[in-house]
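For reference, the structure discussed in these notes is given below.
Complex shown without one protein chain; remaining protein chains in place.
Per-chain residue numbering starts at 1, and chain names A and B are given in the order in which the chains are listed.
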Amino acid sequence: MRARLSLYWFTVPALLVIGLFFIHPILLTWNMSLTNFAGIGEAKDVGWRNYERIFTRDRYLQEIWLTLWYTVIVVSALTVTGLFFAAMLHRLPLIRNFSRAALYTPAMMSFVVVGYIWQFLYSPLNGGINVALRDLGLGAWEQNWLGDPALALYSVAFTQIWMFTGFTCAIFLAGFAGIPEEIGEAGRLEGATSWQRFRYLELPLLGPSITVSVMLTTIGTLKTFELPFILTKGGPDGATRLLSIDIIDNLFGQYKFGFASALSIVMLVIVLVVAFLQNKVLRDRENA
Amino acid sequence: MMSLSDTATPRTATSPDWDLFRRRGKSILVHCIVLGLVAIMLLPLVYMVMMSFKTSTEIAQDPLGLPDSLYWGNYMAALSSMGYVRSVLNSMGITISVIVVVVFSGAMAAYPLARLQNRISRVIVMVMALGLATPNFVTITPIYVIFRDLGLLDSYLGIVLAFAALKLPLAVFFYTSFIAAIPIELEEAARLDNCNNWQIFWHVIRPLLAPVTATLSLFVMIMVWNDFIYPLLLLTDKDKLTVMIAVYKFVGNTGIDPTKLFPAAVLGSLPLLLMFAVFQRKIMAGATAGAVK
Partner (left out) sequence: MIRNLSAVTLTAVLMASTAGAQTVLDVVAWKGNEAEPAGLPELIEKFEAANPDIEVDLTYVARKDVDKVIPPRLQGGNPPDVTMVDSSLVDLWGGAGFLNDLGTGSAWYDRMVPAVREVMTTDGEIRVFPLEVIGMGNFVNMDLMAKAGIDKAPVTLDELKAACQALAAQGIAPMIFAGGFPAMLFVGANGIDPNGVSPAEYGSGERTFVEDENFNAALDGVRDLVAAECFDPELQAGLDPWATAPQEFRSGNVAILPQGAWNIGNFSSVEGLTFQFAPMPSRYTDKGLALDLVGPGWAIPRDAEHAEAARKWVDFFAEEENLTVFLKAEGAYSPYTGGVSTMPDLAAPYTQARAEGSLILWPFSTLEFPKALQSEWEDSITGFLLNIDKPNEDTLQRWDDTVEDSM
């Protein structure tokens, strides 16, 4: 037994790094969240006042809902698009490697670069998308992609989905690769259609990949701030103001570090709770 | 959608040749459709590259059209003032070092977590999860203070550690689920030969980890290449700066000019894409295999 416990020595380097870079800062953030710290200089204790403000104002509760809604859209769309491409490419070995790499390319770009490319694509006057629609004779479909409050959140989400479809596709393709050949073969002999094979044979076996993909994309999307920040800065008039955007604005737009810390702690708790629930639900389903 | 591919064709009175021909045709069609969809996904990148070759007049007059000729002037301007080569080498050097650190400490930590299922493991896993969930703008100030106290500012070692920390939790998760799937019998054989923990880890486990390592390397590459807050915060020496810093410095942030933005964006992403293209088989072969057990 002692020999086994001594295995834990192996975790020391990692724990040191995690402690230094995450646990310690989180504790400091917690302390800060109980003050009116301005990012520099003296901090005065204000007790629970920052948290009180968060939970008594509609603004922040709305932002939390918006963040969750945004995450639901992005994660479900990413799961569907990733599954679609993976299922297709699994059946098309000839173009599989090329397509997988091509789809992955956007995920390798920097958020800022992607943000500005889409800024120019979405521009309402001479943006790439509207000009393309005009050229195709679809001028009636032109939209104010980032300026219409009813549309802006979905435009931002679309960019994020575009960026990470290759990521989920790669995860699912790995899952497909793990499905034994015989299963597909058996299905084919029974005369199952491609869709039937996918739905009844492959999908149930993809459980672990779905868990991983959903967990990773959820955590990533909840924390995201780069794309909405560059594309809309939370606008028009708050239509895309995710919790993370407000944190950034409080930190650097208004120098309310204390308050921003409280928001960050709330966000951290949300991420942890969501991840925990997801993990439980998805793992249960896998084992069911 | 799925039924597009190869639904079981009703076998009617058509000749076998005709049948084969139809299936071929259908297969070609499906390939074309999927390739077409992939191409649509790549359109924004094509747009970026096209824009980078246009003069400002061309961008003004025809924002979507093909450039009349490949205009290299934008690139010349970018290359001459970005300090490009140096920053690419820095990014590469830092990337490789971060990969080494993440892979070693991550795999080591994962080994006991995969093999010992008890409360200690659960606590450690939770600590790691905390790392995964922390938004990184929260940690900027404390990290700076720690780095100053440890004398790590403006050093390659410091930036490598900072980046490594960001991807370590993910590495631990990947390796843990991957190692958990390695049959324990392999280790027991080694234990009978009187190998100690370290020897088992090094000679039995480590050689099996290549697929996960490849995937992790990709994640690290993407992060190091694209993050710019850490280098901005922790490195002040101009000669140590990374590619994205060079890009942002060139582009600025008030009055973004497409003739500067797009070539710089292409130059900034190119080395990463090339590295990916070269290693893609290796990376993707076992891609995320670790994640999915």
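Methods note: contacts are C-beta pairs under 8 Å (C-beta built on N, C-alpha and C of every residue); 3 or more make two chains touch, one makes a residue touch a chain.
Keep in mind the model is a prediction, meaning the values are calculated, not measured.
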item: Which displayed chains the hidden chain touches across the whole complex; value: A, B
item: Sole contact to the chain not displayed, among A:146, A:161, A:210 or A:263; value: A:146
item: Identified contact with the non-displayed chain, of A:82, A:106, A:127 or A:187; value: A:127
item: Chain A residues that touch the omitted chain in the full complex; value: 38-42, 116, 119-120, 122-127, 144-149, 233-238, 249, 251-255
item: Positions on chain B where the hidden chain makes contact; value: 56-57, 59-61, 63, 77, 81-82, 86, 89-90, 92-94, 96-97, 137, 140-141, 144-145, 148, 153, 156, 228-229, 232-233, 236-240, 248-258, 260
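Convention: only the chains that are shown with their structure count from here on.
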item: Where chain A and chain B are represented by their mean Cα positions, the distance between them in whole Å; value: 16
item: Complex contact set, residues of chain A against chain B; value: 3-8, 10-11, 13-15, 17-26, 28-29, 39, 84-85, 87-89, 91-92, 94-95, 97, 99-113, 116-118, 120-121, 126-128, 131-132, 135, 162, 165-166, 170-171, 173-175, 177-178, 191-195, 198, 208-209, 212, 216, 219, 223, 225, 244, 247-248, 251, 261, 264, 267-268, 271-272, 275
item: Chain A-touching residues of chain B, taken from the complex the two chains share; value: 1-3, 5-8, 30-31, 34-35, 37-38, 41-42, 44-45, 47-48, 51, 63-64, 104-106, 108-109, 111-113, 115-116, 120, 124, 127-135, 137-139, 141-143, 146, 161-162, 164-166, 168-169, 172, 197, 201, 221-222, 225-226, 228, 244, 247-248, 256, 258, 261, 265, 268-269, 272-273, 276-277, 280-281, 284, 286-289, 291-293
